[in-house]
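With one protein chain held back, the other chains of the complex are shown just where they sit.
Labels run A, B and C following the written order; every chain starts at residue 1.
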Amino acid sequence: MTTTHIGFLGLGSMGAPMARNLLKSGLEVTVYNRTRAVAEAFSADGAGIADTPAGAVVEGGIAITMLSNDAALEAVTLGQDGLLHKLGKGGLHISMSTVSPETSKKLAALHAANGSLFLSAPVFGRPEAAAASKLWIVQSGSSDAKQRAKAILTILGQGIHDFGDDPAAANVVKLSGNFMILAAIETMAEAQALAEKNGIDRAALASFFGQTIFACPIYQNYGRTIAERAFEPAGFKLELGMKDVRLVRDVAETAMVPMPLADLLHDRLLTSLAKKRGKLDWTGIELVTAEDAALR
Amino acid sequence: MTTTHIGFLGLGSMGAPMARNLLKSGLEVTVYNRTRAVAEAFSADGAGIADTPAGAVVEGGIAITMLSNDAALEAVTLGQDGLLHKLGKGGLHISMSTVSPETSKKLAALHAANGSLFLSAPVFGRPEAAAASKLWIVQSGSSDAKQRAKAILTILGQGIHDFGDDPAAANVVKLSGNFMILAAIETMAEAQALAEKNGIDRAALASFFGQTIFACPIYQNYGRTIAERAFEPAGFKLELGMKDVRLVRDVAETAMVPMPLADLLHDRLLTSLAKKRGKLDWTGIELVTAEDAALR
Amino acid sequence: MTTTHIGFLGLGSMGAPMARNLLKSGLEVTVYNRTRAVAEAFSADGAGIADTPAGAVVEGGIAITMLSNDAALEAVTLGQDGLLHKLGKGGLHISMSTVSPETSKKLAALHAANGSLFLSAPVFGRPEAAAASKLWIVQSGSSDAKQRAKAILTILGQGIHDFGDDPAAANVVKLSGNFMILAAIETMAEAQALAEKNGIDRAALASFFGQTIFACPIYQNYGRTIAERAFEPAGFKLELGMKDVRLVRDVAETAMVPMPLADLLHDRLLTSLAKKRGKLDWTGIELVTAEDAALR
Partner (left out) sequence: MTTTHIGFLGLGSMGAPMARNLLKSGLEVTVYNRTRAVAEAFSADGAGIADTPAGAVVEGGIAITMLSNDAALEAVTLGQDGLLHKLGKGGLHISMSTVSPETSKKLAALHAANGSLFLSAPVFGRPEAAAASKLWIVQSGSSDAKQRAKAILTILGQGIHDFGDDPAAANVVKLSGNFMILAAIETMAEAQALAEKNGIDRAALASFFGQTIFACPIYQNYGRTIAERAFEPAGFKLELGMKDVRLVRDVAETAMVPMPLADLLHDRLLTSLAKKRGKLDWTGIELVTAEDAALR
C-alpha cells in the first residue's frame, strides 16, 4: 500500500521553504523538526505536526529529509522513533540533505531490507531558490524510487538531473559541486587580491569576468560578495562549508583521488574557523588571502 | 599629424584573423610578421607587406602588436628597425599581446618620451572568437589613446572594458583571467577524477554543471574537453599557459600577494612540461590528476 | 594487589622484539597475538601463551599493548574477553601503539573508572632499535602510572621523555614525530630530484648533508634509501604512514591547526596508494616526485 502522504523532516533554512511549496501544491504534509516550535509555525499552512520522526510518516507513505548532517539523518531514520520501520513496505524515503555517499549506501540497504524505497536527491541552490522552486536537483537510486518521486521533485526544483542507480552517486555529485563552488571562491579571492594590490578596483574586475568569460551565477553573485567583503549575513555558513569539504576529503581518500585543491580549501576553512569566522558566509575564506597579502 | 593607417605586427593564430577583420572594414593596413611568407598571404586581402617592424607603420599612424611574449614585443618596438621611432609624434601603439605589466609600463614611458600614445589592450577569446569579432577587450592607458583606438577596437571585439589610466592594469586583468581559467580547469579535473572513481560518468558531470550553476563558456567548453580528454589539437597550448602563469607569479611576487592556487597550477604545468606535453591544449594538465589517481 | 606479571599484547615487528627483551630480563610474561601461531613461538623463551586478551593479564598486573591501530587497541581492551575488566583494581595498562589522542583519553577514563592505571607510552625506532633496547619512549599520564612503569620502560628503551599528565599528549608527540620524519623524506625527495636533473649524484648529495648540517639518523639513513630508491623490503610500510598522517590531520582539524605540509604529505601517500605502492617503505613517496619530474 502506497500513499502520497508526505512526512517532511528538517525545517531549516532550506527545508522550510521546500515544505511550504509542497503544502501550497495541495499535498498532505506532516512536518517534524527537532525543535518543535519551528514545526508548529507550519500548522497555519495546513501541515500536521509530529512529535517524533516516526510520527511524521505513514505506512507506505513518503518521507523527505532535509537535515544538517549525516548524524541527524541517521538519527531521524534509524534512531528511537525513527522513520524507517514506520514507513514500512511500499514507503519511499527521499534523502535531500548533503551527506556522505557512505550514509546513502547504508540507508539504501536498510530500506531495501525493510521493503521501502530510497532515493538520494540532494539539491543546489540557496534558500531563495528553494522558495522560488528553482532548485537544481540531482538524483540517483532505483527507477521505482525515481518514478514515484518525480511529481514531488518537480514541485521543488527547476530541473532533475539523473546520475544512475547507485544511491551514492548523487551525493558525490553534490559534494563535487560544493567543492567546485568553493574553488571558484578561492580563485576569485586570489585574483582580486592581485588586482587590488596593483591598484585595480576589485568590483570592476569581478563585474568584467561576470559579464564575459564567467557569465554564470557563481561568479556573478560570489564575485560581487567577495569584492565588497559582504560576508554577513551568511547565505551559506562557512562552518557548513567545512563540513562539506571534510566529506569531500573523506570520499577522495576512500576512492584514492589526490585533490590538492580540496586540501587548499580545507586549509582556508580551518584558518577561518580558528579565527572564529564560522558564522560568516563561506565566501569569507577570502579574508585569509587578504590578510596574507596584508590588505587588511 | 595623425593618420588612420594601421601597421599590424604579429600574424599568429590570433593576429591573423584580427588583421583580416581590419582589412574587411576597409582600413588601410600594412602587415609585418617575423616569417615573411605568412605576411605575404595578406596581400590578396589588400594589405601592404613590410620587411621590418618600422616598415609596417607610418609617422603619426597606428601600430597594433599581437605577439607571443614580452621579448617579441620589445624586439619589434625597440629593436633594430623597431616601430617606436618611426611612429613618432602623434602615433598610437595598441599593445594587444599577453605580456607583463612591467613591459607595458616601460613601453608607455618610452612612447611618452617619443611623443606617441600607448594603449594596453589585451584580449580574451580563442581564434574563432577573433575571426568572428567576438573578442573581449580590456584596456588601460591615457584617455587620448582610448579615444583614438575606440573605432578600431570596436571592429575587433564585442566589448571594451576599461580599467583606468595605468597602462599596466589591463595586463594584470588579462593575467588574472588566464589564472582564473586555469584554476577552473584544475577544479574540473579534480572533480571529474573524484566522480570517475566513484563510477559516475565524467561527461554527465560536466554537462550538469555547465547547464546549471556554472552555465558559462569556460565550464561548458572546457568541461567537455576535459571529460573527453580531447587535448589535441590544442586551442591554446599548454606551454603558453606556462608562460602566463609564470607572469602571474612574477606579478604576485612583486605585489607581495601569496597565491597558493597559482603555485598549484604552476606545479601542474611544470609536471606536464617535464612529461613533454607542452604542445597539448592547456586543459591537458588534467592528465596529472588522472595519473595521480591511477585513472590512466 | 599489584603484581609484576606482564601481559604483552601484539607481537608484530615491533612488539615481538620488545616482548623478548622483557623475557630476557627475567620478568614473568604472558603473550597474546590475534594469530595464535605467532604467540606460540614465544613459549621457547619462557612466555605463557594466552588465547584471549583477558587471558594474558592477571588481576592487578600489567598489560602492555603494541598494536597496529586504534581499532585493534580498542578490541583487545574493551572487546569480548578484553583486558580491561580482568586487569581490575591496581592494574596498569601501558599503551605503546601509535594511536589517536582521542583513544588514549577514552581508555584512560575507562581505566580510571575501573580502578586501574593507564599510561600512554608510544615509541620511536624501527624493529632493530626495539631488539637492541634502543627505543625512544615518550610518555604521558598519571605519576602513579609512570612510577610503576619506569622499570619496565627502562628495559625497552634508551630514554624516557615525559610530556605531563594528559594521557593524550604522548600520542600527539608521536604523531608529530612521524609527521616530521615524513616531511624530511619529502624534503630530501625534492632536493634530490633537483640535484639529479642538474647532473649531480643523488647519493653524494645525501651523504654531504648527512655528514654536515643534517648529521642525524633520519637524514643519514633515509637520505641513502631515497638516493638509491631502495624501497623494498619496507622498514615501515607506506600504508602505515598513511594511517599516521590521517591521524595527524584529524588531530589538526580538531585542534584547528592548518598544516599545509601535512596535506602535501597526505597527497603524496594517497597517490602512492592509488598506484598500489602501499607495501613499499614510506620513503617510497619519492617515486611521485621522480615521476612528476620525468626522472622515471
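As a working rule, a contact is a pair of C-beta atoms (placed from the backbone, for glycine too) under 8 Å apart; a residue touches a chain by one contact, two chains touch by 3 or more.
Because the structure is predicted, anything quoted here is derived from the model rather than measured.
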item	value
Touching residue (missing chain; options C:Lys89, C:Lys197, C:Lys276 or C:Arg296)	C:Lys197
Residue of C:Pro17, C:Pro53 or C:Gly177 touching the missing chain in the full complex	C:Gly177
Touching residues on chain C - with respect to the absent chain	101, 124, 136, 138, 159, 161, 163-164, 166, 168-169, 172-173, 175-177, 179-181, 183-184, 186-188, 190-191, 193-195, 197-201, 204-205, 208-209, 211-219, 248, 251-252, 255-262, 264, 289, 292-294
Hidden partner interface residues of chain B, rising order	246, 252-253, 256-258, 260, 263-264, 266-267, 270-271, 273-274
On chain A, residues whose C-beta touches the chain left out of the figure	260, 267, 271, 274-276, 288, 291-294
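What we mean here is this: only the chains that are shown with their structure count from here on.
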item	value
Chain nearest the global centroid, as defined over all protein CA atoms shown	A
Chain B: positions in contact with at least two other chains	260, 292-294
